[in-house]
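On to subunit A.
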Amino acid sequence: MEKFKIEFDRCKGCGLCTTACPKKIVEMQSEKLNKEGFSTAVCINQAECTACALCAIMCPDCAITITKS
Partner candidate 1 sequence: MPDFKRPNALIDIPNHYCPGCTHGIIHRLVAEVIDEMGIEGDTIGVCPVGCSVLEYVYFSCDMMQASHGRSPAVATGIKRANPDKFVFTYQGDGDLAAIGTAETVHAAARGENITIIFVNNAIYGMTGGQMAPTTLPGQYSQTTPYGRDTTREGFPIRVSEMLATLDGVAYAERTMAVDPKSIIATKKAIRKGFEIQKNKKGFSIIEILSTCPTNWGLTPLKALDWLKDNMLPYYPLGVYADKGGNV
Partner candidate 2 sequence: MEKSLMKGNEACAEAAIRAGCKCYFGYPITPQNEITAYMSKCLPKIEGGVFVQAESEIGAVNMLYGCAGSGVRCMTSSSSPGISLKAEGISYLAGADLPCVIVNIQRGGPGLGTIQPSQADYWQATKAMGHGDLRIPTLAPNSVQEMVDMTTKAFKIAEKYRTPVMILADGLLGQMMEPVNFSDETLSCEPYSFGANGHGNKRPKNIINSLYLDPLKLEERINERFARYEKIRLNESAADYDKGAKIVVAAYGSTARVARSAVDKARAEGINAGLFRPQTLWPFPEKQIKDATVNAKAVLVSEMSMGQMVDDVKMALEFKLPVEFFGRQGGFVPNPDEILAKIKEMEGKYNA
């Protein structure tokens, strides 16, 4: 189950979430742009995610939801 979930089309690619992750597992990807043309944030290692939600706290667009279990 994915602890980090991002609403793909809501992400504006600002990258603020990447500065907050203590595990450094939130990164930007630009392989696939969203419908607004933004690159988006992605969690590269769900297994390591502790669901601390610091990335979501930084998100100005409420695009990230975090589920612990």
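A word on the picks: all candidates are chains of the complex that A comes from, given by their letters.
To be clear about the criterion, contacts are C-beta pairs under 8 Å (C-beta built on N, C-alpha and C of every residue); 3 or more make two chains touch, one makes a residue touch a chain; residues count from 1.
As the structure is a computational prediction, the values presented were derived from the model and not from experiment.
Visitor: Which candidate among 1 or 2 is in contact with subunit A in the complex shown?
Guide: Every other option belongs but stays apart; subunit A touches 1.
Visitor: Okay, in this complex, where on subunit A does candidate 1 touch?
Guide: 5, 10, 12-16, 18-20, 38, 51, 53-54, 56-62, 64-68
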